[in-house]
Structure formats: C-alpha cells, structure tokens
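Let me begin by presenting the structure, written as structure tokens, before commenting on it.
The complex is shown incomplete by one protein chain, all other protein chains being positioned as in the whole.
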Amino acid sequence: MNYNNPFFKKNNNVKVIDVLKALNIKNLKIKNIKLNNIKELDQANINDITFFNSTKYIDLLKKTKSKILMTTNKYRNLVSKDFTVIPVHNVFLAVAKITELFYPDSLNDSFDKNVSIIKKNKFKNLKYGKNVLIGKNVKIGKNCSIGHNSIIESNVIIGDNCIIGSNVIIKKAIIDKNVKILDGAIIGKKGFGFFPNKNVNIRYPHIGMVLIGKNVEIGCNNTIDRGSLSNTIIGDNTFLDNQVHIAHNVKIGKNCSIAGQVGFAGSSLLGNNIMIGGQAGISGHIKIGNNVKIGGGSGVVKSIPDNTNVMGYPAKDIRNFLKDNKNG
Amino acid sequence: MNYNNPFFKKNNNVKVIDVLKALNIKNLKIKNIKLNNIKELDQANINDITFFNSTKYIDLLKKTKSKILMTTNKYRNLVSKDFTVIPVHNVFLAVAKITELFYPDSLNDSFDKNVSIIKKNKFKNLKYGKNVLIGKNVKIGKNCSIGHNSIIESNVIIGDNCIIGSNVIIKKAIIDKNVKILDGAIIGKKGFGFFPNKNVNIRYPHIGMVLIGKNVEIGCNNTIDRGSLSNTIIGDNTFLDNQVHIAHNVKIGKNCSIAGQVGFAGSSLLGNNIMIGGQAGISGHIKIGNNVKIGGGSGVVKSIPDNTNVMGYPAKDIRNFLKDNKNG
Partner (left out) sequence: MNYNNPFFKKNNNVKVIDVLKALNIKNLKIKNIKLNNIKELDQANINDITFFNSTKYIDLLKKTKSKILMTTNKYRNLVSKDFTVIPVHNVFLAVAKITELFYPDSLNDSFDKNVSIIKKNKFKNLKYGKNVLIGKNVKIGKNCSIGHNSIIESNVIIGDNCIIGSNVIIKKAIIDKNVKILDGAIIGKKGFGFFPNKNVNIRYPHIGMVLIGKNVEIGCNNTIDRGSLSNTIIGDNTFLDNQVHIAHNVKIGKNCSIAGQVGFAGSSLLGNNIMIGGQAGISGHIKIGNNVKIGGGSGVVKSIPDNTNVMGYPAKDIRNFLKDNKNG
C-alpha cells in the first residue's frame, strides 16, 4: 500500500539554517542547502534530512540516499565522512522539532472545522444516517453506508462497498474497499508519543496515516492511532473485535484475527495469518512472524518467529506454558 | 426470559431442496419437505432443521424433536436411522449458510435507516435529550430517560423506569425494567463470529438478541454483542462497570458484579452471585458456577465449580495462587 499523504501540508521552504535555528545550534559551518523533507534512513532521498540513533540501523545508514543527518556524539564515529552531520543531544527530540518545522500543523489535534452535514447525492449510492459530518475533499467509493453522528474528516479516502457504523470518527486515514468500521470506533488520532518533561511534556508530531486494507473489519469502540513518521497499517482481510487499541506505527499483516480488548503498543510489526486471543497485549517495537497464535490474556514482550503458538505473561511457547501450569 | 425475536424476518418458504442448493449438494435423494427454521438440538421442533457437531451433545441428539440434521461423516454413525441426514464437510459453515437462507437479512450490519428524531409525547413520561433517534416499533415503558445523541434501533423493547445515557446505541435488544445503561454503551452489535478464509473471511449470521434483566446496570463504553443462534443474556440485578466487553451468546446470571474492563469471549455460561475483579478475562465456551469470585486480572480458561474463589492466569484456587506467590 503506497499512498501519498494528503493530510499534512508541508513547508517547502526549509533550509539547513532553519534546522539549526530550531535546534538552537550556533557556530556550525555547513552549507545552507534547501531541504525537501525529514525521513527515516530507508525512506530518505538525497535532499531529505534523516537521523541515526541506534546501531540497530547501521545497515540502513550505509544504504540511505540522504546526505545530511542528525545524530549524537556517541554515534558520530559510525557515520561516514560523506554525510553532513548535525550533532544533537537527543535524536528523537531533534526529529520532533524538525518534523514540526516541515509540518507546522502536525501537533494540532483539534477537531476538523471544515466538516459540514453531508449533502444528498454527493457520493454515489451512499446511504447515510442523521447528523453525518463530512470534511473537505473526502472521497467515498460507491455503495457505501455511514451511520448516524459519524464524522469523516477532511481528505479521508474510503473505497467501494464500505460500511461505517454510527458515532464513528475517521481522520487521517485511507481505507480500501469492502471495509466495515463498527460503531464508536475512532481512527487516526495522534499517537501517544511525547517526551516526558517536568510540568509540560513535549508532544511528538504525528504525520503518519492509518492505512486500512480491503475486506477489513474494525470492531466497536476500537482506537487506532495514526503513525508518527511512518503509517499505522491494518492488512487485507484482518478482523478486529471490539475495544481493540492499536498504537502509532503498528503494522498488522493480512488475514489476521484479533479478539476483544487486545492492545498493541507502538511500532510493532506483525505478519500474516496471526490469531490473537482476547485481552492479549503486544509490546512495542517487536516483530511477530506469520501464522503465529497468541493465547488470550498473553503479554508478548519479545519478538516471535513464524509458525509459533504462544501463551502466558510473559508469553512463551504454549507447550512450555501448559507444562508450567499443568497443576493449575 | 422467553421472548419472541422481533428483529429478524424469517423466510417461511425454505424447503429441503433450497438447503441442498445452498450447500451445493447434488444427488442426495431425500424428501423435499418444507422446513420451519434452523435450531440447536434442544431448541428444535419437528419441522426444524438442526445439526450435530460434537459428542458433547450426544444426549441432546437423543432428545431432539427435529428429524432432519446436518453432520459430518465422522459423526454420522452416531445419528439414529430415524433422522434424515444431510452430510456436510464443515457443520458450522453449513449452519451459517442455512441460517442466512432462513434470515436473509442476518448478515446486514448497516445502521438502521428507519430511525427518526424522537417525537414529543410518543412515550409515557419519557425524558429525552437532544438528537435522540428512535426506530420503528420501538416500545419504551413509562418514566424512562434517554440522553443526548442516543440511538434506539427498530423493534427494541425497553421496560419501565429505565435510564439510558448519552451516546448510547441499542439494537436487537429487549430490556427489562429499572435498567441503567450508561453513556457510550453499544448493545446488540453482531458478534465477532466468522470463518477465517484467505482474502475474504465468511461472516457468521447472528440472529440472536441481547436480553437484559431487571435492575441491571451497564457501564460506560461497554460493548455487548448479540447472540448467533441463541441470545446473549445479562441476568437480573447484575451490575457491569465501565469498558466491559461481552461477546456473543454469553449468558450471565443474577446478582453478579463485574468490574471495569472485564472481557468475556463467546458462549460462556455464568451462574448467579458471581463477583469478577477488574480486567479479568473469561474464555469462551466455559461454565462458571454460582457464588464464584474471580480476582482482578485473572484469566479464566476452564470451567469453575460453584462456591469457588479463583485468581491468576490461568486462574486457580486463590489459596494455591497465594501460596505460589507468597514471595511476590
């Protein structure tokens, strides 16, 4: 799923000098070129600024097309002389500041003031309830249905044959065809990302989207946050039960089944054909392989290889779980 | 609680030949009688089609009034010669298809297009908020109250002295008297039942209701799904705290107290006077006896006898739990 992001307006006049100002860096003599965007190592192009914050990404560092990056003194010697380096104390804080520079509206979490009551015949064969609010430039495919009091914010794209329930809120999302989004679901809110800071935390910008594949079902009262720099993704034909929470940047594959009240912390990567039982929790920044089964109530705190069946807290191979609890 | 189901229109012209067509069965010579309905073994009457899918139900098989059933080759020899047998590969898939045949609208999960803004004086002594939407043939007892933006879909029945909060959605439900349903609760949605199927899962029809006994309290943002073939039931004077999730076919007895964020997987059967602590999870298809206490955060994965006090994941007798964790 490759989509342009229609939700955030980019400032196309960011130069190196603006970056240095935003980071409060003085006396650093580097060429004041114009920058196109801020991107992760593997996504960055030649005129994008990027960042390096962990030896985990050393391979990506070697392959990135970017030539200007932010890093800390700790990692500076790992960066080749070909790069223009901007030294920072805290990489993520610097990324947040520079992202905000490119996307000045990315911290705004206020409601969409551009919505209005849906107009008859605006969308082809759309059935809609009372008090449905639609933003500007919303695209809705044919034969869709939107329930009462639902809000589709500006620039959202919805494919053919989708069924949206009542009291649903969708923002910053691109939804493929034949998708069901049930009552009370909230899609596309800014993720829970911030820098703890005494008295006033510093919020992390979230310029990612939520991408929902075809034939997906999203349960009642689900909350699916949009990504920070990358997107939050739900793959084709994946079904989510009620009260599931999916944090920013999580990517779930195809044909997964996720039962009620399951929660995903940020940035985890899940494969295809995964089954997750009710109330299980998936930690952040881990990788779950294809064809994995996770028992209800499990707490998954580390990556799980393909074709594995786990249960428990912390989750372990189900054979070990059953052995350890045989007298339960 | 015995109620007729006013929510799904039955096709009264289903014959054996229609069943065979729907199941793609050819060359089976059986009498083309007219069928009345599809029912579980113990509920089925003489002209209903039923099904047999587990030796667990062998006693019910002997007692059922139905004379025509679907089963697999594996169980065929357990079925007496008195039955007309329709052999199938997957019993539940066949049940889903035949249920849809009797109830063509049972897979439709779209919002109720027949609601309209509530009319003054339509219900006796009803207090109601702004933007309350009421479907067709809704019955509401005297002295009730319905908060802002709430939606009561067609054919719902609500008893006397009920208090419904704001942003509540009720469909496919029959509610007894003196019930409180708090803000944001969603009652009666189709359950999370489907057959995993690559690319396009097959949804299971849900023709059950939600039955809520008298003096019940349902907390904020609860989700209570309706049953598939049978009903989801909350017994008299049972109280549910906020963010509780109850899946299809769950039956909870009387005088139970269920704390915040508890989740029930489908089809479990709970007795009376049960207390469940916050965030506990109850697996599907198990039986919890009367007077059981389940500690907060427990994961109950097997049936629990009467008068038992359990805790842990998996839940065990609390004395064993405390012994095992005495150095915690």
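To keep things simple, chains are lettered A and B as they appear, and every chain counts its residues starting from 1.
In the analysis below, a contact is a pair of C-beta atoms (placed from the backbone, for glycine too) under 8 Å apart; a residue touches a chain by one contact, two chains touch by 3 or more.
Please read all numbers here as calculations on a predicted model, not as lab measurements.
Among B:Leu101, B:Leu182 or B:Ile294, only B:Leu182 touches the chain that is left out of the view. Contact with the chain not shown here comes from a single listed residue; of A:Val14, A:Ile169 or A:Ile276, that residue is A:Ile169. For the options B:Cys220, B:Ile252, B:Ile276 or B:Val300, the residue in contact with the chain missing from this view is B:Cys220. By the touch definition given at the top, chain A reaches the unshown chain through residues 109-111, 113, 115-117, 131, 133, 149, 151, 167, 169, 184, 186, 189, 192, 194, 196, 198-201, 221, 223, 225, 243, 245, 247, 261, 263, 265, 279, 281, 283, 299, 301, 312-316.
One chain of the complex is left out; on chain B, the residues touching it are 127, 129-131, 145-149, 163, 165-167, 178, 180, 182-184, 215, 217, 219-221, 236-237, 239, 241-243, 254-255, 257, 259-261, 275, 277-279, 296-297, 312-313, 325, 328.
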